[in-house]
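Note that one protein chain is taken out, while the other chains of the complex remain in position.
== chain A ==
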Amino acid sequence: MSVWSAFIQLIRRDLVLALRRRSELANPILFFVMVIVLFPLGIGAEPNLLARMAPGIVWVSALLAALLSMDAIFRSDFEDGTLEQLLLSAQPLPVLILAKVSAHWLVTGLPLLIVAPLLAVFLGMSETALGALLISLALGTPVLSLIGTIGVALTVGLRRGGVILSLLVLPLYVPVLIFGASMVDSAATGLSFSGQIYILAAFLALALSLAPVAAASALRISLS
């Protein structure tokens, strides 16, 4: 089997598995929506205040939703032994991990993009800000998934991996949060945000090329 077809097969397998468990599919989206609903309840529903804080609120919520769903990427495969078979397979592990991350992002990251317009309405964001939000989420959430994969790979064998995972991964998420939120912020105040697009794209390129390798070596250590 060529590397490419292994990549496609693994994505297809993960997507089929995810679609068979539809209730789990909805969880990250529900979490994302509910966290965002909590903010107006907590800080007051004044439209100006909400519009000012919207970029940060949406990005922090997206980050938390991404973090929450991260744990599932290897969990079931680890429990039924599939992960060990992936490690033993003849295909390069980083490529397989990239396939798993891609499938995971399609199931958990992409839905955030789909519900984002609804939340933009909740928070009173303008149309240009919404456009910037969609671009920033499209570029940023894959980076969150890729970085998170390294953390999950390090903690997959642990019983209480969840708390440690957030401790490991959150500091590494900070740059994405900063540039994602500042991009939406710039758009909301009518400034150009092309700089942030380039930087987020650069993060994505860096994460795409390095994170699978790091996650592969972390996984080999965790399962050794």
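Criterion: a residue touches a chain if its C-beta (ideal position, glycine included) is under 8 Å from a C-beta of that chain, and two chains touch if they have at least 3 such contacts; residues count from 1.
The working rule: contacts and distances are computed from a predicted model.
In the listed set "NADH-quinone oxidoreductase subunit F", "Heme exporter protein C", "BolA protein" or "Cytochrome c biogenesis protein ResB", the entry agreeing with the UniProt name of the missing subunit chain is "Heme exporter protein C".
When the whole complex is considered, the residue among A:Gly42, A:Pro171 or A:Gly190 that touches the unshown chain is A:Pro171. Only one residue in the set A:Ala62, A:Leu86, A:Leu154 or A:Leu204 touches the chain that does not appear here, and it is A:Leu154. Taking the whole complex into account, chain A touches the unshown chain at residues 150, 154-155, 157-158, 160-161, 164, 167-168, 170-172, 174-175, 178-179, 182, 203, 210, 214, 217-218, 221-222, 224.
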